[in-house]
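First, the structure itself, so that you have it in front of you.
In this view, the complex is presented without one of its protein chains, the others remaining in place.
Read from first to last, the chains carry the letters A, B and C; within each, the first residue is number 1.
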Amino acid sequence: MKNNFNHSVTIEYTTSFHDTDAMGVVWHGNYLKLFERAREALFQKYNYGYMDMQKSGYIWPIVDARIKYTNSTFVEQTLLITAQLEEYENRIKINYTIRDSKTGKKTTSGYTIQVAVCMTTKEMSFVTPTIFLEQFGLLK
Amino acid sequence: MKNNFNHSVTIEYTTSFHDTDAMGVVWHGNYLKLFERAREALFQKYNYGYMDMQKSGYIWPIVDARIKYTNSTFVEQTLLITAQLEEYENRIKINYTIRDSKTGKKTTSGYTIQVAVCMTTKEMSFVTPTIFLEQFGLLK
Amino acid sequence: MKNNFNHSVTIEYTTSFHDTDAMGVVWHGNYLKLFERAREALFQKYNYGYMDMQKSGYIWPIVDARIKYTNSTFVEQTLLITAQLEEYENRIKINYTIRDSKTGKKTTSGYTIQVAVCMTTKEMSFVTPTIFLEQFGLLK
Partner (left out) sequence: MKNNFNHSVTIEYTTSFHDTDAMGVVWHGNYLKLFERAREALFQKYNYGYMDMQKSGYIWPIVDARIKYTNSTFVEQTLLITAQLEEYENRIKINYTIRDSKTGKKTTSGYTIQVAVCMTTKEMSFVTPTIFLEQFGLLK
């Protein structure tokens, strides 16, 4: 088993006309916005949202992202976006799955990897800062 | 005559697939990005770009914007976007006109209004700061 | 009294990190996305959403838009966006007001104007098509 922790959240999002492109589907780059909404919900669930990060003295830039497109999505489609913490020791890896809310059919998946950067020193942290572990209940 | 000064710039922009929406045309909200590109070119022409603003101690938020849509624009269309300074004494009003580069036909027009806000006091300036007038050669 | 009808809807929207710009506030052009979300909710309330429009044989391009910025909005801020039908006889004018959900303070307002274009003839309709009036209960 890869991990013995389970931190995830699922949000609902209904696509808007401005999410689409000339092919009549959600533009492929806009899924990173949907991933971000789910990631924000996950961090907020553990009381480590944007404002909390600022207070904690760390920013969390994304250093790697991947998106796999299984099925197109359309205007006025309601999606369920799940974000799940996959790795946390040295860097934060979050997996995403997007499904149609009615059929449950998977439309999109992917991941993002973030690292902690100290706001004062501008240096990248090679182990995940204690504050993250505390908030997510992962401190051993 | 409305004004006896003439500060303007025209930039070229070729639309990209991600500018479009499901109707196959550039999404109406994206024209504010095109206005911004032309406005940035205008400010840079007078050596008052983003970095210069930061150094000058002022930010210039937009307080009013209008867009009139005359003709749609499409993927792979090259546009000429003109930004022209219209007012400057108390607030900066810039007019925009977008034309097709081949036919010269007008597609879009509009304006933005900006005010100066002091970065230190966070207060809005009711007259345009001297630094702007100097850079634009409008100091009497 | 300007009109004796009252068609409006208010939606909730929580800002996301990708809505912001380098000044730390929601980028001024992104409010047209928020207006669009509220407009979509208004049209759907009267069973005339995107799919219904397609079936009705009309598209409804925006020909004019205005945005007035009263107060900035920030990451993780929950907003209430109201869209209200203001004119409908020859063109559809919708007014928008955005308020902070906690304080009720107005942050942004504006309008959009749309006209009906027949999908078959590509011609603009100078009176609002019957289908719109029917759906919105405005047929006399």
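By our rule, a residue touches a chain if its C-beta (ideal position, glycine included) is under 8 Å from a C-beta of that chain, and two chains touch if they have at least 3 such contacts.
None of these values were measured; they are calculated from a predicted model.
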Item to complete: From the listed residues A:Ile11, A:Leu32 or A:Leu80, report the one that touches the chain absent from this view.
Response: A:Leu32
Discussion item. Take the complete complex as the reference. Which residues in chain C touch the chain that isn't displayed?
Written reply: 17-18, 20-22, 24-25, 27, 29, 75
Discussion item. Tell me which stretches of chain A touch the chain missing from the display.
Written reply: 22-23, 25, 28-30, 32-33, 36, 59, 61-69, 72
Worksheet item: Of the residues in chain B, which ones touch the absent chain?
Response: 16-18, 32-33, 36-37, 40, 44, 49-51, 75-76
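Here is the rule we use: only the chains that are shown with their structure count from here on.
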Item to complete: Please state whether the interface between chain B and chain C is built from the same residues or different ones, using more than half shared residue numbers as the mark of same.
Response: same
Discussion item. With centres defined from CA atoms, tell me which chain sits nearest the overall protein centre.
Written reply: C
Worksheet item: Measuring between mean CA coordinates, which chain is farthest from chain B?
Response: A
Worksheet, complete the sentence: Per the C-alpha means, the centres of chain A and chain C lie apart by a whole-Å value of 29
Discussion item. Just the number, please: Cα centre separation of chain A and chain B in whole Å.
Written reply: 34
Discussion item. Suppose each chain is reduced to the average of its Cα coordinates; what separation in Å results between chain B and chain C?
Written reply: 24
Worksheet, complete the sentence: Residue ranges of chain B touching at least 2 other chains are 25, 29
